[in-house]
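Some notes on the structure that comes next.
Every protein chain but one is kept in place in this view of the complex.
All chains are identified by letter, namely A and B, in their written order; residue positions are counted from 1 within each chain.
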Amino acid sequence: MFELRNVSKTFHKRGVFGQTLSETHAVQDISLNLEKGKTIGVIGESGSGKSTLARIALRMIDADAGQVLFDGQDISALRGKALKPFRQQVQPVFQDSAGALDPRLTIEQTLIEPLVLRGSIDASEFRDRITASMTSVDLPHDYLERRPMELSGGQRQRIGIARALLMEPRVLVLDEPVSALDVSVQAQILNLLLDLQEQKGLSFIFVGHDLSVAEFFCDDILVMYLGEAKEFEDSRILFQDPKSDYAKQLIASMPRVL
Amino acid sequence: MSGLLDIKNLEVGFGAVTAIKGISLSLYRGTRMGIVGESGSGKSTLGLATLGLLPDFARCSGEVLFDGTALHWDNDMAMAGVRGSRIGFVHQDPMGAFSPVHTIGTHLTRAYLSAHPGASKADATKAAVDRLDEVEITDAKSRLRHYPHEYSGGMRQRVMIAAALIGNPELLIADEPTTALDVTTQAAVLRVMNDVIEARGMGLILITHDLGVVAEICSEVAVMYHGELIQHVPVDQIHEKAHPYTEALLKARPRPGMRGERLPTIAELLPEGWSDV
Partner (left out) sequence: MTSLILSRLVSSFIALLGAALVAFVALRLAPGDAARLTLGAFATDEAVAALRSEMGLDQSILTQFYVYIRDFFTGDWGRSYALGEPVRSLLGQRFPATLELGLYAFCMAFVSALVLALWGAHRKGPISDGVPKALGVLALGVPQFWFGLVLLIVGFEMTGLFPGPAGRLPATVTPPAGPTGMYTVDALLHGDLKTFATALHHLFLPALALGLLPFGFLYRLLRANLEDVSGAPFALVARAHGQSRLRVMVATLLPNAIIPMLTASGLIFGQLLAGSVLVERVYNWPGAGMLVTQGVLQQDYAVVQVFILLSAVIYIVTNLIVDIVAASIDPRLAKGGA
């Protein structure tokens, strides 16, 4: 359904005269195929290119090579208006997505914004959509009147998810969605995401650095190191029997479980 | 056996908020204690209060004895004699903890000279090289001239441990020392920290949100929740004697073989009304 085919991205550091000083191969020839209702995890350490991959999947940056396909259609070359249906179907959730919002706006104003941008929806449908997504993330309605700073980290992340759900997407790209949260809150958000996946048949791309969270949350896991795919495997198999040296090292470094 | 560090009925407040609500805790010489809690539990405040490094507007009451002597937090000069030379400190932010305009060598030699007033510059440089060797930074001598931004995160964190050791303290307080690091780097830094503490027979207070990190190098664990100490047990007894909150913390972490399940949340696991303690 949602596919990245042999995507690559190189960042150039350029000098004054446009000459290349250094190149970083952030993503090298990576392919993924995400099916309905499934979760693919992308894990790696800093500099592995996992966030760049998420941004390519969201079409926030363009890959130098390779294709992004949605429902079999190659959307890598589409721009502007033509990309609109894709943008509605594939929504991002970031580490602190609601914390990045305008602190002066109430949650309601924040949520209305993407709907207005989409246009062609009338006022009553605005309200229905917002009500529905607040219900989906288990937040009471009076939270609509609050501002981002009045919410806890977990509540803000729920708003981030609610905002992503407004467009009724089929895919969420989750970039470190629980990394900033306490363990107890992390558990709630992970549970919520799993519930939403079950109810709505959502597909997830989960980008993270916490191996035990990835093992718990994902069906398949792509292990990245310095832009390259080191291993792509069913999560259960990966953790019991890692094949690549890097994955072995990574798993051996995990702190003990108490 | 007298405690190396005895915290007696410590209370800390910031404005209307009470961050630490009357904690008493003893750490014996050579013991490694993990202090675990979620954000807002007061665990970092506890570390800074011990060193007298809380902001001026903090209200402190109670007492902290180090090696049997009470610490006078409001006397900066007296505390300066304790910090670094008796209690070392490792900060959680390996980037921000170094002044970007000073070399690594400057950081280390200043720390040495504060602990050994009157020592020569050459002694300080020698100590800096030795401590970098101790935390397994190769080519230490030439690296002294480098600036923090020329080091990787894991190396900076090892330098921070070196700087904390340079005054030869008896106790190390490490506040989330590996939280900002990648998992493989974290493993390496924890191993180095473990080795130097063992070799020197130092006491350790490791402040963290991660029970897994505690399990790696601590012998005791103290669990904090909303400014209170709710449990203090040897690490290997944490399951037998777990407080409901500790139990909930342990269970809220995903563990192998749970794919497809839901994680128990703390609210479900805690007895009714408990969180209002």
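As a convention for this text, contacts are C-beta pairs under 8 Å (C-beta built on N, C-alpha and C of every residue); 3 or more make two chains touch, one makes a residue touch a chain.
Please read these numbers as outputs of a predicted model, since none were measured by experiment.
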### Touch criterion as defined above, residue of B:43, B:83, B:143 or B:232 at the omitted chain
B:83
#### Entry: Contact partner of the left-out chain, one of B:43, B:91 or B:158
B:91
## Note on the structure
Contacting the left-out chain: of B:160, B:213, B:235 or B:266, that is B:160
### Query
Can you list where chain B touches the absent chain?
48, 51, 53, 56, 76-77, 80-85, 88-89, 91, 93, 96-102, 110-111, 114-115, 147, 149, 160, 163-164, 166-167
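Everything below uses one rule, namely that only the chains that are shown with their structure count from here on.
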### Message
Please tell me the distance, in whole Å, between the geometric centres of chain A and chain B computed from their C-alpha atoms.
### Response
33
### Task
Spell out the part of chain A that touches chain B in their complex, as residue ranges.
45-46, 153, 182-184, 186-188, 190-191, 194-195, 209, 211-213, 215-217, 219, 235-236, 239, 249-250, 252-258
### Query
In the complex of these two chains, what residues of chain B are touching chain A?
38-39, 153, 182-187, 190, 209-216, 235, 238-239, 248-250, 252-259, 262-266
